[in-house]
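Below you will find the structure I want to go over with you.
The complex appears here minus one protein chain, its other protein chains still in place.
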């Protein structure tokens, strides 16, 4: 084992597997309730499909061509793709597949974009997911980063400035629908306006909608920023294990056109090699198809509404005890808060920017009870305890750094 | 749905999910027994772990650093990595992770190689898996293809020729341990000799050992071609859903050194971003750890021996009825046969080169009974049926093309 | 035949040719009267020349050198070239040839421009014909697109901005005299002013005058925007099958100078290889020479005036029934209208931007009777029909989308 690993970890490496499994089970059971910083919905019951879990399902190649072997779930893959593509108003001739996660989807989308425009410059914001920076490095694409507003949304004036400096080259723009830290949404209609004004018609707009793509697409286009194919996207990726609650990481990539060159049938597998990787997990399409089929548009829409209500409740409760908390927009599941004291973070798993700002992502499955308990714990931690002179108020506040005023946006909502 | 899909498929797209699931179950049940052309072992029972299947396990980031969230299985990932790395004689300081499949492993290995040698030329054979060609295209690496022998093994003289034309540039060589069509193994000791002779010290040798890596590594180094780190590999990838029998596609990448530059902790997840993709399936490490732990070296070694015995039996039985069949080497699970008549292929799923050559991959789980039934079916198809004058012998032989003699290798074994 | 073709089409593929010819004749006869969206003049009678139609006429090589074989019509080609070159005020030493269409002319002109200035940047507007984008892609020329006004004319300020960013490189500017959608005309005098102001003397200005070149050139230079050689063009292409009414697609390219380097005589054909393609259609020069010879300047000028009068009549009639309709300038043959209801478009073939805007091109041959019938059909479609309760007004209006006000130009004329 690598020398960087802790001694603790090394120790358990050598125990019997059975003993380690017991500890693993205990840890997971305890952790789920307090894991509120990462966006995996926990309200979907997959029990119906567990009978398949022990059998190899391998979706080799293109989802639209079954291939030689029978142990695949492409029929279910096509069902979930159709649901998502229609929701995202994809044009006739759209294509897509279920990926191992949003990162693979973004890498494949940018690979297709580079094949279409080999000399393009790629533009994305400083709030974009790290997978975007990794993808352009892998693909060797020239890149310009775009500034964001204080809340993490793309600064469209800055986009105009940098694209305006490279009008001799095609543009690949990566917009984010739901940034990791604040769930900010880059508005595709603004991106389109910038590119139109600069006459950059050689363009590919990819949307990393891992977090917020499905929930926003369930709203009327008038109620939400531009994010889908009708708003100007050429490709879009969502996560399958966030709002859709799949029990293993996965994603869905949809593109406006079928990848080219069409590679033809590969004799070995009998299906065209159009995806980024070869063998693909056949369980995740089954799980996703089951979820969208059972819930439908109405069920998903209702889940999103309930989760947002919990998020709104959280902001009000936290504000009630005087702790800074806000949401970027009324559709956000993410509540940004000042990083709580360490004692609270020892119990509750939050995520954050590593400095003064943390967040909770109110995916379906987080209850009002959980947020009430969290607020109570925070309140307790903030209250001076006269019986214990060793702990001062200041100690209890963790870093104690005040959130800079400029990071509390004017548009923040509850 | 895309217009290229068959009408049949479209029809079932609109059925109820429950009805479709029933048909799916029937299809899978019937297909398993006859699916002998693709290398997924079917003898591993994963029932013990099914209780985890419905729960999100997400191994974000580096396997050696747990990160903030608790719902991961990195402890198991480290156990299976250690087992595999030791088996492959990886040096101190090795690194690795469980991937979504061998394709991701190869792409990441070549990405690391390009980061180490940005001006390298990549060499691989015409028998290499298509994932290699895709990886070098994604990575924009200059490439030279190397000829193979008639049996699909790298032509080392040709390697010397082409590397000799580019001694001013570092070399990335991809060797295959178990090609898709014939299970040929490129011998790393020969590759090393070529590179040494040409004094190309700036080198990265990656081994795509998806199919044969583990079974060959279980043998003594004297009994098998060079393939592991002690034989000269800088990175090596194996499949988890082939010999190791995982029920969903996965792979294991091992590299001789930890990725450089070390990216440091990512605040959001609390684990360094060292892998190709972000969120990673946490179920496959658990399944793989369970398998290697339960079986151990002895159990895996015994399984491999038994499967090879079945393969040898198959060659003898097929030769017994006069049907051309051979194995590339005595450790091969793959039996290459002349493509059988269509009536046989309607029942048995084989893979092949799309022309006159097909193969069966005798992964653990294929029984003597299955091969006997296959041989009987083939024999029946070849026997003239006097009671049915409509069918002649010639009709029954499918393409009827004789395997060209030069494709029957001198080294072929039974 | 390719799988993408409709079943209907496939069916007729297998009928007897005679039967298919009969259906073809019927279709064409019926279609001509209603085909008002595409700019092919239909008033020229070519009967005199039909006796040549069955004989191979092949204008291999340069129009100025006859070559070895006699079966060419270069004498006629030179006659029509001279007429057009004089009309366009081409300088002494001009050159040209009859092409297979304006697209070939633009490709050849830009090829000559790139040979003159290998490091040039090419500038053209977003309203330019797709053949320009294709040509620069074929030629691998760096490109910057220039914004247009709402009416589709080049935004000269934007041209100044982008040329100003690349003053270190020669400029190839493509101006359009008659854009496809609105018949906007880029004014060469403005283009010249921009290039002069920026001191970009290394320039090549190509004019894609496919639609409007001849009719505008028949006017006094004071009455029309700058478009010809005296206004700054280095090359200019017109269509032969639009205003000039040739019965097969063709074009005329004129350049200010003879192609350089002069390739000398090619022994095989006996004529220099100065054109883009080799064998060239010898019928179209004959047809074009016949047309310009018979009509002369006066005849062509009169035809253009009559056609513009019909266009003006159409705008007044359409406005009379309240349907939005406008022309870009008083010399335009193109009337832009709000896209009519589907029932109207089922009968009349219009062209458009695929959204809310369509157009009619009033080439010579369209009669007042046709436009009156069209307006009557439109009026009927807009009138509620009380006797048929199944059809509401709203249904009858097709997309019903109102033309956005910003697309109605201030300069619009009737």
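To keep things simple, chains are lettered A, B and C as they appear, and every chain counts its residues starting from 1.
What we mean here is this: contacts are C-beta pairs under 8 Å (C-beta built on N, C-alpha and C of every residue); 3 or more make two chains touch, one makes a residue touch a chain.
A quick note: this is a predicted structure, and the numbers were derived from the prediction, not measured.
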Sole touch to the unshown chain from C:224, C:283, C:303 or C:331: residue C:283
Which chain C residues would touch the chain omitted from the figure, given the whole complex?
-> 1-5, 9, 12-13, 17, 20, 24, 27-28, 30-32, 35, 37-38, 40, 42, 45-47, 50, 53-58, 64-66, 68-71, 73, 75-76, 78-79, 81-82, 92-95, 100-104, 107, 111, 129-131, 134, 138-140, 180-181, 239, 241, 245-249, 258, 266-269, 273, 276-283, 289-290, 293-294, 349-355
Which chain B residues would touch the chain omitted from the figure, given the whole complex?
-> 121, 125-126, 142-148, 158, 162, 165-166
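The rule we apply is simple: only the chains that are shown with their structure count from here on.
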Counting only chain pairs that touch, give me the topology of the graph as line, ring, star, complete or other.
-> line
Looking at Cα centroids only, farthest away from chain C lies chain B
Chain nearest the overall C-alpha centroid of the shown protein atoms | A
Between chain A and chain C, what's the gap in Å when you average each chain's C-alpha atoms?
-> 49
CA centroid of chain B to CA centroid of chain C, Å = 57
Numbers and ranges of chain C residues touching at least 2 other chains = none
